[in-house]
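Note that one protein chain is taken out, while the other chains of the complex remain in position.
In order of appearance the chains are A, B and C, and numbering begins at 1 in each one.
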Amino acid sequence: MVSTRATTDRTITEWLYRYVLFPIGQMLVFIVGAGVVVMVLAYLLAFLFPEPRPNIVLVDQINRQLPGMLIAGVSLGFVYAMIALGYTLVYGVLKFINFAHSEIFMFGSVIGYEVMRRISDAGAIQSWSPPLLIIVVVSVSMVCAGLLAVLIERVAYRPLRGAPRLVPLISAIGVSLLLTDAVRAIEAITRNEFNLTYPTNDLAWLKTPLPLAFGETTVNVRITSIIIIIGAVLMLVAMNYFVNGTKLGRGIRAVSQDMTTASLMGINVNFMISLTFFVGGSFGGAAGSLFGMNVGTVTPYVGFTPGIKAFTAAVLGGIGNVTGALLGGLALGMIESFLNGILVYFPALGQRYTDIFSFSVLILILIFRPSGLLGERVDEKV
Amino acid sequence: MRNKRFAVLVLVVVLALALSATFVGAQDAKVIKIASQTPLSGPQSALGSSMSNGVALAVEQLSGPLTELGYKVEYVPFDDQATPDVGVANAQNLVNDPAILAVVGHLNSGVAIPSSEVYNANNLVMISPANTNPRVTGRGFTTVNRVCGRDDLQGPTGARFVNELGAKSVYVLHDTTSYGQGVAEFFQKEAENLGITVLGYEGTTETANFEGVIQPILALAPEAIYFGGIYSQTGIFINQARAAGYTGYFVGPDGFDSSEFAQLAGEAGVNTYYTSVAGPATIYPDAAKFIEDYKAKFGEDPQPFAAQSYDSAAIALNAIYTAAVLAGDVPSRAAVASVVRATKGYKGLTGTVTFDAYGDNEVGLYYVLQVGSADPAAWGSNTLLKTLEIPSPYKALLDSGS
Amino acid sequence: MTTAQSTPTIKISLMGRIMAPIRAVLDNPVLAVPALIVYMIAVTLILLGLNRSDPLFPLKSSLAFPPLVLSPFIVLSAKIDWRFKGLLVLAALFIFLPLIGMYDSSYFELVIQICIFSGLALGLNIVVGFAGLLDLGYVAFFAVGAYLWAMFTSPVDTYFKVNNMLVSANYFYLFIFLGVAVAATGGILLGLPVLRLRGDYLAIVTLGFGEVIRVLAVNFNSPTNFTNGSQGLDGVLRPTVPPFIPDIIMRVDQTLGIPISNANTLAQQMLFYLVAIVIIACIIVIARRLDDSPIGRAWTAIREDEVAAIAMGVPLVRMKLMAFAMGASFAGAIGVLYAAKQSFVSPESFSLNQSIGILAMVIVGGIGGIRGALFGACVVTLLNLQVLKNLSLQINNFKNIDAVMPPWLVAVILAVVGGWILWKLLKALWSFANRWFGNAKQAEQVRVVVWGVLVAAIALLTLQGSGFRFDDWPAQLEPAKYERLVFGILLIMMMIFRPSGLLPEPRRKMEMTAAKAEAEDGAIGGGG
Partner (left out) sequence: MALLDVRNVTKRFGGLTAVSDVTMSVAEGSISAIIGPNGAGKTTFFNLLTGIYVPDVGSINFGGRSLIGLRPDQVNAAGMSRTFQNIRLFPGMTVVENVMVGMHSRLNVSLVRTITRLGGFNKQEKRVRERASDLLNFVGLSGQGDEICRNLPYGAQRRVEIARAMASDPKLILLDEPTAGMNPNESKDAMELFRKVRDERGVTVVLIEHDMKVVMGISEHITVLNFGQTIAEGTPKEIQSNEKVVEAYLGRHAAGSSRAEGEA
């Protein structure tokens, strides 16, 4: 996320700046930037389109809607960003689209459910302090999803290394089919159903909306949105430190630059690849459990849509680029939230066209920036 | 080497399966089969397998008369994967098994319509527990019947109810499936006729995070929301909508009718309204017993359309019995189909069924219910607010003509 | 590395033992022809002899039908004169398969679906296999073709119906060409802006395009109704059956005495089958001619090295557009056929999964090869619509007839599966123990003990066990629910064991091995 150079005389303030303040600042800039663009566009549309012009009622509605739209966009964006990281990390190292990553996200959300359900069944859920509960749930699902990702790589991708790049893609699709139905089978047998409802309905503190006042309007912000945002920011900062500030992270970057050279330099390539899958997978898992807490119910099929969206986000930001995944995720979340909010007022279109417009934006961006927002222009060695 | 070992493994399994059959005694009884086609895998499999279970239960409980006649009734479930191609391939497969005399299915009208072409060409009767699309029976096939309601009747019922609630504005959502969109469209038309302002009409494929859908609704502040969709989507939706501060009415079609809805929606789902063609347990005591038996056998609650599937299978079994008695032998498919079409006053779990000339229930009973509690176990005691008798379009045409 | 080196020799000897006699016959120019004829007749007779009332029917049918469908591939692999090959393939396509189809129309349905997917796989193979453009939204062009015919013939109240623009069934053949044109135009329109994108960027954009077409199909019912939304268009017209088809069926019926249940449907199916065969034949000819031409060479060049290709005078965008348009046009033609065959078109048929399924066919069969794409389409469709279905039907049958697996069989299966897992575990343990203690003997002893326990367990199970009652099969594990799971496992296995596809083009196979060797060389330092 930030340019790195291991400085020998690293002071605490410098460290803080490089690994905490700078990335958070970067995220803030992205969020604020996206927010401003969204607001301007929303008002522009409200002034321009549906008759009469300017449509005062509409402007008023958008006024009331905007804060909620922005928060929804940011929380959605962070979920996309966290999943997109998994795509981007794996792509960076192995140059292939890990189609099974959406199922790792799903797996994380299911594990999160299992943990929370168990705590709840033990009757302990009310007595746990909220942050502890969230940390336990998220970290267990991170570890499990990370391990699953490593296992998948070991079983389904490693034997295919060096094969044409479409071959692991098909293997990944196989893994994806296998995982959904395997999770379904396990849940169906052990719980007799696979609509897994997080026991969040029992948690008053999780269900109470947070009233936020924006001028005259008050918006009820769901506490889970805030949790997602805070959780994601913390983890992204940690991730940034891991990738850019640690030796292991340097190994991953080396492998993604040039596998052969890295191996000649004495880096254990297989280990680094496993590590990449673990990190990417655990982020997917964290996103999954946070997402689960937010939406309340998950199924073995929940991974598909966020998976595709996050993949889009990764491409939008420039696949292989970690900051790009973050930016792409936020941008896509914002775009979607914005379109959902604004298209309602165009009777001939409506929210049904959100995906179409999102993709049009993607195509437009890719036409002008063929390697995504932050993707480096790959000038091939000629 | 691994390749080979795998091959050996497969060979052994296949061989084992083959051999195991040699230990099966010869069959004396003539076999009659009932098939079902529902999505047993994929996201819609919760509904699909529950439907399949309903049929299985009916076959288990109601094949007594046929067994006494000396037939053995078997049940064959097919997985249509909610995909037309697979549905049609299955249909071709099952019409070629002469022992199959009736099909119960499908969940999706999009699969039912092309598949029923195949059934109809082979005189195989289909009884649908869930296809509410008017076009399913609207094509004049003699073999296609349904025990469930029609979009063009259920949607307007919902609209009239919303009107009675006194809501002046409504926001219509649907799940973009043939079922949800169908119901929502007819709802919208009727609502506009009744002078209710339709503030928005949206389709969403979202199944988990409705944040983006909810925001504009909050801004528009409709007095009621109508969501044409299935509980697995709508339960989550209302949960999130209430959490975000929506306070108006929430109304939907029979896709809501599942105890899972209570679980998914939690407290947010209380006082939600839904229309249904399935009579509530309170007035159909058999339904309570069905739920009990179903739970005992499958260890879970029946989902929407499970009871209808049970009824469909029951009608099929009755018809086969009647036709078998008439023929004195295994009846022909055509005979079964015509007996099914002639069904009159069959008292099922969910209501009384009399098929009209198009295979619709002549007089559809539509109920409006209110969710009473967030406890899934208390789903059976949802309050019945209204019962409406609506004739099928064909019946209505006859009535108006005479 | 040591195991990797020893593996091939063993593989050859073991596989060889099974394949050698078959290969020998196929390689023998004198023996092969009669042997193949006997083979095809035998399989056909077996299929004709199957009876639906047999509880083992699903198993037998899925063991016997694929060998017949795949027989053309066996013929093609034989070393015989091309004229004989042609005759034998024609015999399989026009005598044996239709015969079985007449006997049991579900086989006809299968064959037609195989044809449809073959067409799609061939088209996608041009885009992905020839030109190396990863297209994840291929099904969009299929949808364009299907909706084209459906909109102009469905009696549903759409724009076309309301404005009296419906056409009669006779226009079907014209519309196949129209489908080609419209889909190709669509391909060019999409291609123009996006073909500058490289590899995976193109993948996401095409994926998006596929979804866009589906969403449009869902939503183009208002304000003007074109597609009837998610309700779909039903009552799509089918082409009129020319009288010679019923004639043939009648004649076959009279001479061979095959009981025909529904002559009308059969004639219709026969017509679709013939049309599909003609379309596929055209596609094959076109694809081959393209492959063996400056265009095909340019595509290969682009696939292998875009920069070098453009520097050598290959106009990238033009050639890519050509590939895109060619692939799309085939999908368009097949789409028209599909709409007519199903007589119903709805957005559900054009999901992303469909696109991925077609891609899987191309890659499973062997990317870049025409024969590979066909083979992949056959194998995947058979797996999906027949073999896996029949597997679950079979188990259901066992349930229905109260079959009991004898105890010794349960024991053997458990032993084989358990033994395999144990073997794996032990091997890992053994190598670990070896490294840890440097003592091979002890590890060997452990292995013997474990095997002894296993054998004892099997013996005990056999003596004591009551066998497995299929009726006890839990409802949650209904096999029909897990067809996709099995499909997923098979996909992974195929990719791991045959990464170059089941029927790789000889040239690509070489590329594969070379690339793999290079990759392995590179990974040695990584301590693999």
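In this section, a residue touches a chain if its C-beta (ideal position, glycine included) is under 8 Å from a C-beta of that chain, and two chains touch if they have at least 3 such contacts.
Quantities reported herein were computed from a predicted structural model and do not represent experimental measurements.
For the chain left out of this view, which of C:Leu90, C:Ala308 or C:Leu477 touches it?
C:Ala308
So one chain is hidden, and I want to know which residue out of C:Ala203, C:Ala298 or C:Leu503 touches that hidden chain in the complete assembly.
C:Ala298
Touching residues of subunit C against the unshown chain: what are they?
286, 289-290, 293-295, 297-298, 300-301, 304-305, 307-316, 322, 326, 507-508, 510-511, 514
Just so it is clear, only the chains that are shown with their structure count from here on.
Roughly how far is subunit A from subunit C, centre to centre by C-alpha average, rounded to an integer in Å?
Those two chain centres are 34 Å apart.
Could you state the distance in Å from the CA-based centre of subunit B to that of subunit C?
That pair's centroid distance is 32 Å.
List, in ascending order, every residue of subunit A touching at least 2 other chains.
181, 184, 192, 350, 352
So which stretches of subunit C touch two or more other chains?
Counting only residues that touch two or more other chains, subunit C contributes 218-219, 481-482, 484-485.
Applying the document's contact rule, which stretches of subunit A touch subunit B when the two form their complex?
61-62, 64-65, 68-69, 72, 75-76, 79, 181, 184, 192-195, 197, 201, 207, 209, 220, 222, 225, 291, 294-299, 301-302, 305-306, 336-337, 340-341, 344-345, 347, 350-352, 354
Per the contact definition, I'd like the list of subunit C residues that touch subunit B in the complex.
The touching residues are 7, 10-11, 14-15, 52-53, 55-56, 59, 63, 104-106, 108-110, 113, 156, 218-219, 229-232, 234-235, 261-262, 264-265, 342-344, 346-349, 384-385, 389, 392-394, 396, 398, 400-406, 409, 412-413, 416-417, 420, 467, 475, 478, 480-485, 493, 497.
Give every residue of subunit B touching subunit C within the complex, in rising order.
Touch list, subunit B to subunit C: 1-6, 9, 12-14, 16-21, 23-24, 27, 31, 40-42, 45, 49, 52-53, 56, 74-79, 81-86, 88-90, 92-93, 95-99, 108-111, 113-114, 117-118, 121-122, 133, 135, 139, 176-178, 181-182, 203, 297-298.
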